[in-house]
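One protein chain is absent from this view; the other protein chains keep their places.
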Amino acid sequence: MIEIVTTGALATVQDRGRDGALKWGVGSSGALDDLALAAGNILLGNDEDAAGIEIQIFPFQARFTADCVFAITGADCAATLDDLPLPPWWRQTAKAGQILNLGLPRQGAWSASRAYLCLGGGVDVPQVLGSRSTQMRGAFGGLDGRALRSGDRLRAGPANNATKHVSFGLSPPALDLPLMAGDLPAVRVLPAAEYDQYTEAAHHALWNDVWRVTPQSNRYGYRLEGTPLLPVTPIETRSHGIVPGVIQVPPNGQPIVQMRDAQPSGGYPKIGVVIAADLWRLGQAPIGSRIRFIRTSWDDAIAAGEQTARWLAEARRLVDLHCGWTRSH
Amino acid sequence: MTFDQLHDITAWMADAGIDELELSGPSFWLRLGRGQTQARDGQASAQPPGASKPPCQVVTAPTVGVFLHRHPLHAAMLAPEGARVKAGQALGLLRIGSLLVPVTAPSDGIAGAMLIAHETVVGYGTALVALHPLER
Partner (left out) sequence: MISDQPRISLLGTSALLFEAPGATELATQQRIWALAREAEAWPEIREAVPGMNNLMLSFSSPPRRCEPIETRLREAWQAAMPLPVDGRLIELPVVYGGDGGPHMADVIAHTGLDIDQIVEIHSAPTYVVYALGSHPGYCYLGGMDQRIATPRRKTPVVSIPGGAVSIGGAQTGVSASDGPSGWNTIGTTAMQFFDPARDPPALLRPGDALRFRIAEVIR
């Protein structure tokens, strides 16, 4: 269905993640901006476990080798289909031979760094251990367990309604569900096991300082830079299971937020955890940008997750109404 | 389309100095002329020879919604007046909740004036934006 014409590195096939394989040492993988991937699938009437392509190096070009309905979400990349400009967060039908081009992410009302290309019916790669996400460390899942290269061809599954030549878009959740602290994007954090073993100065810095996203940030982890977070006395922990969002603090005091390709266990002390409902915000934070942490409570964290779920459900309802589709479930 | 809207459009045509306008929607097609009291069968007398420009089109709302001149992420208009646009390109958007439905150019052309203000609630068939033909 599509052939990759040019890609920098690190474009991978991702779905919403691989659940239930932690006990074999297999991390979750999955889209860093799970909300953008979900919205792309909603625009196309896809199942919610459909896979798309996560793109983080631009420009990116793909040629459609067959007629195909597709959606682009995530970072606003001045997308064009041949010479037709496409708005961000958009669904469009392409004819065989047309070329989709994604340029450098535009920095504006929302600065983001990862784009998602979804295909009607989803990217058709085999499910491995229950997911189509690329598991880089294990070299399985996605397309042959690796990042995409020029010349790679990907098929789409059977589209929900491939004949509908209808274009439309969604307003990005960054605008509908904004979260800022002062003038900076923010994510909500729950304190973790070793929080109380850090100094008052560390607590103050965590909640009040600005954290810079360093160039050593990637799908494995976001290495942040700011006031060093130091424990009252050195902390020893035994290896234990961890999840994306855990904020580990190595001895140098510079926190690392575990992301979707993080290993499923670790031994560094944990000062907090970015709540699941906000991980997409961090996943879109560009290298060099600055963020803040907001302390939250269990109830507010649950409410944040419900708010996101409501946004997705409402988007699906509106898209269904607009398309007049009926689904069997 | 209502007579009130026709009235608005003719007023706008006067402001914009447009003599002739073609409107089409999903269920109608309309051609408006201005400043000519005579019936159109006397057309040669009303226009100087050689000046028969193809008419300007008005693109109407494909659904109800809040009309947007620009994408919510962008400061710039989707199709500023005078911009060359491709058939199928979005000239504006209709927002319904989080859904954004395009108001698309029916053919290649030059974007004309917006007929309705940014962020106005509009009904189905409302005239939204003018589209001028490409110069031949």
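All chains are identified by letter, namely A and B, in their written order; residue positions are counted from 1 within each chain.
To be clear about the criterion, a residue touches a chain if its C-beta (ideal position, glycine included) is under 8 Å from a C-beta of that chain, and two chains touch if they have at least 3 such contacts.
Source: prediction; values computed, not measured.
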Study note, to complete from the structure: Whole complex considered, the hidden chain contacts A
Review point. Looking at A:106, A:137 or A:155, which residue reaches the missing chain?
Key: A:137
Review point. Of the residues A:105, A:245 or A:283, which one touches the chain left out of the display?
Key: A:245
Exercise for review: Identify the residue among A:6, A:199 or A:265 that touches the chain left out of the display.
Suggested key: A:265
Review point. Among the options A:8, A:25 or A:97, which residue touches the chain absent from this view?
Key: A:25
Review point. If the missing chain were put back, which residues of chain A would it touch?
Key: 19-27, 128-129, 135, 137-141, 190-193, 197, 238-246, 263-265, 270, 273-277, 298, 301-302, 305
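Methods note: only the chains that are shown with their structure count from here on.
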Check your understanding: What part of chain A is in contact with chain B in the complex they form?
Key -> 76, 83-85, 87-89, 106, 108-110, 167-173, 175-176, 311, 314-315, 318-319, 322
Check your understanding: Where on chain B does chain A make contact in their complex?
Key -> 63, 71-75, 78, 86, 88-90, 93, 95-102, 104
